[in-house]
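Only one structure is covered here, and it is reproduced in the block below.
Only one protein chain is missing; all other protein chains are in place.
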Amino acid sequence: MSKRKPAEEYHKTFAFHFFSWLQGEKDPYLGNVEMKPQEEYVIDPEMQLRHEKEHDAILDKVYDMAHNRELRLFHRLYQATSILFCLFLMALLLVTISHLPATGAAVKPVNNEVAARYIESGLEETGAVNIVAGMILDYRAFDTLGESHVLFVATITVLIMLRLDKNKKGEPNPLTRDMNPNDRIYEPKNDAILQLVASFLVPIIIIFGIYIILNGHLGPGGGFSGGAVIGAGLILYLNAFGFSKTERFFTEKTYKWICFFSLSFYCLAKSYSFYTGANHLHSIIPKGTPGAILSSGLILPLNIAVGLVVACTMYAFYAMFRKGGF
Amino acid sequence: MGPNLWINYGEAVAAILFCIGFTNLLLQTNLIKKIIGLNIMDSAIYLFLAEKGYIAGRTAPIVTDGITSVEAYINPIPSGLVLTGIVVSVSVSALMLSLTIRLYIRYHSLDLDEIAAQLKKEGR
Amino acid sequence: MDFVCNFPFFSILISLFSGTICSVLPEKAAKAVNRIVIAAVGVMSGILLLYLLGTGESFVYWMGHFPAPWGNEIRAGILEAGMALFFCIIMYLSMAGGAHKLFDEVEESKHNLYYILINLLLSSLLALVYTNDMFTAYVFVEINTISACGLIMIRQVGRTIEAAVRYMIMSLLGSGLFLFGLCIMYDLTGHLLMSNIKESVALLIQSGEYQIPLIVSVALMCIGLCIKSALFPFHAWLPDAYGYSTVSSAAILSSLVSKGYIFLLIKIIYRVIGFEIFNNTRIIDVLFVFGLLGMIFGSLSAIKENDIRRMIAYSSVAQIGYIYMGFGMGTQAGMVASVFHILSHAATKSLLFIAAIGLTEVSGGSRKFIDLTGAGYRNKWAGVAFTAGSLSMVGVPLFSGFISKLLFAQAAVQVEGKMLAALIVLGISTVLNAIYFMKTVIRIYATTGDTSYPCITFKDMKVHAIVLLFFIVLNIILGVSSQPIVNMIEQGLAMFA
Partner (left out) sequence: MTVFQIILMGLLIICAVSVSFSKNLLNSVLIYMSFSLVMSLLWICLESPDLAITEAAVGAGITSVLFFVTLKKIHAINIAEKSEEQKASQCPAPEKGGQDE
């Protein structure tokens, strides 16, 4: 590369274009690529040596079986008891299972009046063609309310663990240094194949996810599976185009408010239905004609709320794992 | 031994998988493998539960052609319970994985005993 | 139906919903919301308790439009309302007492997340207390586990993260076993609601069908909950988790989270299996033995420890052993003693944790006994409170610990075969308790202490001192007016059946 020419001039030469094409920064067909290709992760040899030394010292201490007979005995004992316990548990469970009612039989304790009522009057009482959806979102809705909060609290704990906040003075978190810097600076490699495929697939995946959510009361599916599909689509988009593109429409604020509104709607709607149910009041929510898309009372809106929460949560998990924030 | 072991082969498989997962959780030193063992254990329970609802020769509980007789569909309750359970298991594994990342960044190890020894050495 | 009957439902929903709200609020507002919610739930539980004492009958509350075997239910009786009230009091006091430490130990931008966790923990505890459905119990057990894990690891030092991993692994083993037991039980009875399962179980016992699966299922559920509440051989995660997390977390974890699981176990014994049927199995003998072992080994580990927080944590292992010993006796009196010990231990243990933080503050932040010498003079309030807590733990009259030991001894006398073992171990354990707690008390009142540390007066720590005062008063109330509380527990247990 020529060093005699000033930078501006050099940028116009063929050599510059050629070399930048060679390094993958520029594509004659797509134009400038956003970022440099990812460098291979190279461990700092000094760090590596230090870690290995520490590691060996620790290993010597922990697994120094020759000098530490007590420890060895304990390890052996632990392994032996664990294996014995598991074998015992397996034998116990197999014996138990051999005494359980036969699988596939129509007459057994499980198939009692509860299941019968769900099947026979589920369509009438909940308006949902998919009996499972009717069951989890109407008959046993309290479980499902708890379930969505399990997801919520798991996100909160992941945020606590992995979100890298700046401290009071605006300095970055000291952990940022320890996290692999390569992964944060060089975002996903701008791969033309991946981008082309993603631009095909992402809309299809997201539309399919929306179909699953909206169809939850009519066929297999529902808020959770549809939300997971949409989340997978968003993750694919992120991988293909990088954080700078997704940040245009999805930041932490978006996530916070979507989650807040969906969960609040869920809580309030279900509170209303629990309250009216327990106090034997008439619920004003119409059931609609079974089979139509706008039917089955609260099930469709609840599915949409759950779907939004799940999609955002899945994307948030991925973003947290990837770079410690959105 | 009771009479139904060979008829209940699905449940038996579930029990075996449960024990494999359990053993993994107890004996693996690597945290990632522990987490996989945990997921296998959870899946085994869900398989067990789903087998409970299955009735031979009947179809999935989605009303078709307006037929709402009990003889047409399998039991919908276990499916609903498993659906709830899967959500719980995915949340738990995300949480465990995030803990693993933090531990690795701090201690460069995935072995809990080793980390405990490092902690002892640091004296904190 | 009276309007009061809505209160259990309101308290669960308010605390769930406040968790969602706190996620968009800044820290100060989140703290206010958190305090208001805990206070409101406490007041509601109190009113509910008075109402139930008036009517003398428990009631069920539909969660939805469908009656018992089809819909979901919650149920409230005297014991449930009392527990909810007690949990709220302890939680409020622990939060207030540890609030000033929270800011040193947790990253600043994550304070509001702490309040979310507390709100969700409260809702899951309330749901565990009130629920009448086994699967709902499982879901809320999971919420409880995850938020407890969050409380441990929010102070991000290596020890707590490692402790959180250990805690999660043990807890998930427990959840897995519990869920498997639940599935077998569902297969045998076809129901998930507690009262319906109980009817079916009674029928099964009469007809003699499915005996083996029934016992296995009960055993699996028991083992699962024992693991989750850190009964003796499964306590490896406990000292680090309680010893290094923030002080509010340690107080809440030791006095509420493990007690929530134990309360669920009591509910299962009474409302799912039936007390007599449970007592005819061999499971109670196993619980009895592990309880005794826990009482001795927990205390022995506590004696060896030279870190004050970890010592208190090991003492928890011993106290949980007491509770399971009460279950193992298999009599009504043993059960009453256990329930009373849940209350007394919760009140005392959170007092000890909160007082210990006051002592370490005046010793340069060190928790080693050697640095704590003379700390009782430097922080008089914390010293007095710690002494009161220790006396209660050892079982000195006037304090709650004495009454629970008395109840255990009375219950043990009624049981043939287990009397000797129970009384001997109770004696040994009391002596061991006295050794390690009195050692600490003597240490903090030794006059040879390092005088270079600053003294703290009442003005510097008003809230902390008032909280400690409340805890001491709570302990003395439990110790002095124990008879009405014991009567209430008996009444509540009778309502369970």
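As written, the chain order gives the labels A, B and C, with residue 1 at the start of each chain.
Here is the rule we go by: a contact is a pair of C-beta atoms (placed from the backbone, for glycine too) under 8 Å apart; a residue touches a chain by one contact, two chains touch by 3 or more.
Since we're looking at a predicted model, the values are computed, not measured.
The hidden chain, counted over the whole complex, makes contact with A, B.
Among A:Met90, A:Val129, A:Leu218 or A:Ala232, the one in contact with the hidden chain is A:Ala232. When the omitted chain is restored, the residue from A:Ile212, A:Leu263, A:Ala278 or A:Cys312 that touches it is A:Ile212. Between the chain not shown and the residues B:Val63, B:Ala94 or B:Ala116, the one that touches is B:Ala94. Of the candidate positions A:Pro109, A:Gly127, A:Gly222 or A:Gly242, contact with the unshown chain belongs to A:Gly222.
Check A:Thr96, A:Asn130, A:Thr144 or A:Thr157 against the missing chain and you find that the one touching it is A:Asn130.
Listed for chain A, the residues touching the missing chain in the whole complex are 40-41, 43, 63, 65, 72, 75, 79, 130, 132-133, 179-180, 183, 212, 219-222, 224-225, 228-229, 231-232, 235, 314, 317-318, 321-322.
The omitted chain makes contact with chain B at the following residues, 9-10, 13, 16-17, 20-21, 23-24, 27-30, 32-33, 35-37, 39-40, 43, 46-47, 50-51, 53-54, 58-60, 62, 74, 78-79, 82-83, 86, 90, 93-94, 97, 100-101, 104-105, 110.
In this section, only the chains that are shown with their structure count from here on.
Interface comparison, B-C against A-B: more C-beta pairs in contact at A-B.
Work out the mean CA point of chain A and of chain C, and you get 33 Å between them.
In whole angstrom, the spacing between the mean C-alpha positions of chain B and chain C is 28. Of all residues in chain C, those touching 2 or more other chains are 135, 139, 142, 146, 149, 153, 156, 180, 186-187, 212, listed in ascending order. With touch defined as above, residues shared between interfaces to two or more other chains in chain A number as follows: 93, 95, 99-101, 110-111, 114-115, 118, 140, 143, 147, 150, 153-154, 157, 161. The part of chain B that touches chain C in the complex is made up of residues 2, 18, 21-22, 25-26, 31, 34, 38, 41-42, 45, 48-49, 52, 77, 81, 84-85, 88, 91-92, 95-96, 99-100, 102-103, 106-107, 112, 115-116, 118-119, 122, 124. Contact residues of chain B toward chain A in the complex are 1-5, 7-12, 15-16, 18-19, 22-23, 26-27, 51-56, 60-63, 68-73, 75-81, 83-84, 86-88, 90-92, 94-95, 97-99, 101-102, 105-106, 108-109, 113-114, 117-118, 121. Chain A contributes residues 51, 54-55, 58-59, 61-62, 79, 82-83, 85-87, 89-90, 93-95, 97-106, 110-111, 114-116, 118-123, 129-132, 135-136, 140, 143-144, 147-148, 150-151, 153-155, 157-158, 161-162, 175, 178-179, 219-220, 222, 224, 290, 317, 320-321 to its touches with chain B in the complex.
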